[in-house]
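Complex shown without one protein chain; remaining protein chains in place.
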Amino acid sequence: MSQLLDGLEIGERIGKRIPEAVVEATPQWVVVHPQKLVEVATYLRDDSELNFRFLSGVTAVDHLDHFEVVYHLQSFSPNHMLTLKTRALDHDNPEVPSLVSVWRGAELQEREAYDLMGVRFAGHPDLRRVFLWEGFPGHPLRKDWLEMPGGLSPGLGRFPRED
Amino acid sequence: MTMKSEPFVVNVGPQHPSTHGVFRLRLTMDGEKIVDAEMVVGYLHRSMEKLAEGRTYTQNIPFTDRLDYLSAMSNNLAYCMAVEKLAGIDVPERGQFLRVIMAEFQRIANHAMAIASFAMECGVWFTPLMWMFREREKILDLFEMTCGARLTTNYVRIGGVSFDIPPEFMPAARALLKEMPERIAEYEALLMENEIILARSRDVGVLQPDLAIASSASGPVLRGSGVMWDIRKADPYAAYDRLEFDIPVGTCGDCYDRFLVRMEELRQSVRILEQALDMLPDGPASVNVPLALRPPAGEAYARIEAPKGELGFYLVSDGSPHPHRFHIRSPSYINLTPLRDMVVGLTVPDAVITLGSIDIVLGEVDR
Amino acid sequence: MDDVGSVVAFWMLSVMTLGAAVMVVAVRNLIYAVLFLILSFIGVAGLYLTLSADFVAIAQVLIYAGAVSVLILFAVLLTPRAARDNAETFLQVPGLVLATLVAVTIGAIALVTDWNEATRGAFPETAGAIGEALLDKYVLPFEIASVILLAAMIGAIVLVRED
Partner (left out) sequence: MIFLAEWWDLRDLGNPVGKLLELLGDHGPDWLPYAVSAIVGSITIVVFLLVSLLAFAWVERRLLGRMQARLGPNRVGPWGVFQSIADAIKFVTKEAITSRNVDRWMFWAAPVLVAVPVLVVFAVLPFGEGMVLADLNVGVLFVIAVGSVTAIPIFMAGWSSNNKFSLLGAMREVAMLISYELPQVLALLGVVVFAGTMRMNGIVGWQDEHNTWLIFLQPLAVLIYLIAGTVEINRTPTDIAEAESEIVAGYHTEYSGIKFGMFWLTEYFAGFAIAAIIATVYLGGWTLWGLEEWVPGWIIFLAKLYGLFWLFIWMRGTLPRLRIDQLMGFAWKFLLPLALINIFVAGLEVLIWRENDLAAEAVLPGFAIANLVLAGVLIVAWARFLGRARPSWRPARARLVKELGAVVYGQEG
């Protein structure tokens, strides 16, 4: 049975190693400061006891006033999981560091989050839109994205990149 | 002295027989060799995550059918598990077993399709495809007699399953399981020791285990690289903790290993199904759940070992009947992360079978 | 050249060969030029046939139309696109002069020579005779040609080897 690690305990461990990194810790998750994110992630991956070598998922959540980026981490041995979060407080221009350097698996998922949610991942090697085309107005998964700006209705007049 | 030719770009897809839908691979070639590969997706993007935010939890189940349309049961299951985790609903034992039965039948159907299309990529002229469709057809018949639909089943519901199995299900399922080992042996005789398949797929599209883990590959792609990881064992859901099965793993991480892993998973699925049908308890198949379910505010991440890999649903609830955030961790999409590393240095035919061995469905890649 | 069929065939083949040869130098597209060259080769093979040289005719088709021309096609395709038209070169005038000289020489010889007119015989089996001649009387040139071809082949392999 995969054990979900206690966020409080892990938060404490991270705090000991990297001071001021943990913003909030609950039994379910740990929230770390974006500036310390890469450091924390590297620690979680390389620590022999934690051994989070597998990044299961990356996603972003729009909390209306800020964005939360959620990382689901998985260790194969010992078999446990951790939910790591970070917050981008600037709702208009959210930016968090990219974790591609730590886990390659973040590459496509961060691109997806950027495309649909508009969270910029600083340091991503190839941060482009993935499902929508360059020039698409807005980021549709944001809560304030209700219709396409400029009075456009959904659907295309012509195919993208056609010229 | 080396001969250099002008690099040129080959667009494989979006309209191409071997891209399993509208997938586009921009290959930069130096002569026959691929020097760069870039995938372009999004042609089938339906913005499912946004749509789901406007509907109730129950209304979202049919959306999940349309994700990986070759394994709708698994998608239903993963989503319902996430909602149940969020709302704290327990599913009765019979429902759990029915879920396992359907998910494993779905795995056989999906792997039959995956192996067949991989063989098609290797150039077999439809024979394995037709043979495997024969069994897949029977599985779809089982689905039809249970829930009335063959492809988009919408069968697994929050709190259980939509219908209990009809009386004719059991004999049909047992008859199918009885002939399956023989059929699998037939497929193996046709494909596994085939010299051309060996020549084509061995040492092609190699994925090292380190890269596989680092790039979040899952399912047969991860296991083909020799990583012993299966969520059915690691984090047992439904009734898998009571069932006996093994995890097949490859040794070299090439296309042939991924093919072997799928082949063996067919056998393991038959094994699981035989046990599950024997152990199927009596009792209710589901509990009643209000249609406009209002889970308490919070979040839940539930994952299953779908045929294509780790399928996870991350739901955030704000206490309303609609999910605040509905995220799909889709194995097809994330398994494409190491694609570039796998195909660079190969030729176009090898790239095509590498893509075939990853087994993607565009409904799930683009969502 | 006594029966009608041979005469008709001769004139048709001559026109085809020469016309195609003229087109080879006249057309702008290099691929077209190669294809006309093939037509010209086939015409020459036909002329051999009218001379009862069946083996040579077939060998002409096999080697020139089937193999050499394909080699030229590949060479054309592997050169950069810019050099792929039958453009004007500084060799035009020398080439023209040379061609004229060759034509004049051949024409003069044809006119001056006192031709023996033989009557048309049956189709003799030429293949056996050629084979025996090659391995008997002309064995040395034959072997030298083989060695030269082998050397060319090895040279080609060495040239394109990666390491």
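Observations on the model:
As written, the chain order gives the labels A, B and C, with residue 1 at the start of each chain.
The rule is simple: a contact is a pair of C-beta atoms (placed from the backbone, for glycine too) under 8 Å apart; a residue touches a chain by one contact, two chains touch by 3 or more.
Nothing here was measured: the structure is a model prediction, and the numbers come from that model.
Here is the thing to keep in mind: the chain we left out touches A, B, C in the whole complex. Within the full complex, the residue among B:23, B:155, B:187 or B:229 touching the omitted chain is B:229.
Touching the missing chain, out of B:248, B:295, B:323 or B:363, is residue B:248. Considering B:57, B:131, B:155 or B:301, the position touching the chain not shown turns out to be B:131 (whole complex).
Contact residues of chain A toward the unshown chain are 76-79. Interface with the hidden chain, as seen from chain C, comprises residues 3-5, 31-32, 35, 38, 54-55, 58-59, 61-62, 65-67, 69-70, 73-74, 77, 123, 125-127. By the touch definition given at the top, chain B reaches the unshown chain through residues 8, 10, 16-18, 32, 119-127, 129-131, 134, 190, 192-194, 196-200, 202, 208-209, 223, 225-230, 233-234, 246-253, 257, 260-261, 263-264, 347-350, 352-353, 356.
The working rule: only the chains that are shown with their structure count from here on.
Put simply, the C-alpha centre of chain A and that of chain C have 70 angstrom between them.
For the pair chain B and chain C, the distance between C-alpha centroids works out to 61 Å.
With centres taken as mean Cα positions, chain B sits 24 Å from chain A.
Partner chain A is touched in their complex by these residues of chain B: 41-42, 45, 47, 49-50, 211, 213-217, 227-229, 231, 234-236, 241, 299, 301, 303, 310, 312, 314, 316, 324-325, 327, 329, 333-334, 336-338, 366-367.
Contacts from chain A toward chain B in the complex involve residues 1-2, 28, 53-57, 59, 61-62, 70, 72, 76, 79, 81, 83, 103-109, 112, 116, 129-133, 140-141.
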